[in-house]
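Questions regarding the structure given below will be posed in turn.
Note that one protein chain of the assembly has been removed; the remaining protein chains are unaltered in position.
Now for chain A:
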Amino acid sequence: MTATVAIALSVNGELVEANVLPRLNLADFLREHLKLTGTHVGCEHGVCGACTVRVNGDIVRSCLMLAVQTQNAAIETIEGLSDSGEIADLQSAFRERNALQCGFCTPGMLMAAQDLLKQSPCPDRERIREHLSGNYCRCTGYQAIVDAIESTAWARRGRRP
């Protein structure tokens, strides 16, 4: 049987050391080894976006990345972004607008939305829809999500003109 590989990385600001099989993907590592179950597994082939996390500042599909590729990387998950308060306003806008129903896509959706708002402070609706087009939501029909992101963008601009 293939031997495990030692990795050391930062997850939500904490140093993590682990021995993992080379075939273990990052989503399963986060969920099964670190019990960070906010990262969801929807399709396991990189289409649905439910497993979106941040690796060294960029959003990636954690089902398409191996844990062994994260040596020395800085990983941020929905739990980390929530606890740091980085997306508190976005979460509040999602709550007010009911931009989630079952909530299974929501962690990935929030990751993707925050990524957009960091890149582009005043995206129009078409730009928002385009940026989310790799995140599948079966419940909402997307409009409430677009509304919530748009209103967050407006509010952030108001704060930092």
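Here is the rule we go by: a contact is a pair of C-beta atoms (placed from the backbone, for glycine too) under 8 Å apart; a residue touches a chain by one contact, two chains touch by 3 or more; residues count from 1.
The working rule: contacts and distances are computed from a predicted model.
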item: Name of the absent chain as recorded in UniProt (options "Carbon monoxide dehydrogenase", "Sarcosine oxidase gamma subunit", "Glycine cleavage system H protein" or "ABC transporter permease subunit"); value: "Carbon monoxide dehydrogenase"
item: Identified contact with the non-displayed chain, of A:S62, A:Q114, A:N135 or A:S151; value: A:N135
item: Positions on chain A contacted by the hidden chain, ascending; value: 1, 21, 23, 31, 36-45, 47-48, 50, 77-79, 82, 91, 94-98, 100-107, 110, 125, 128-130, 132-146
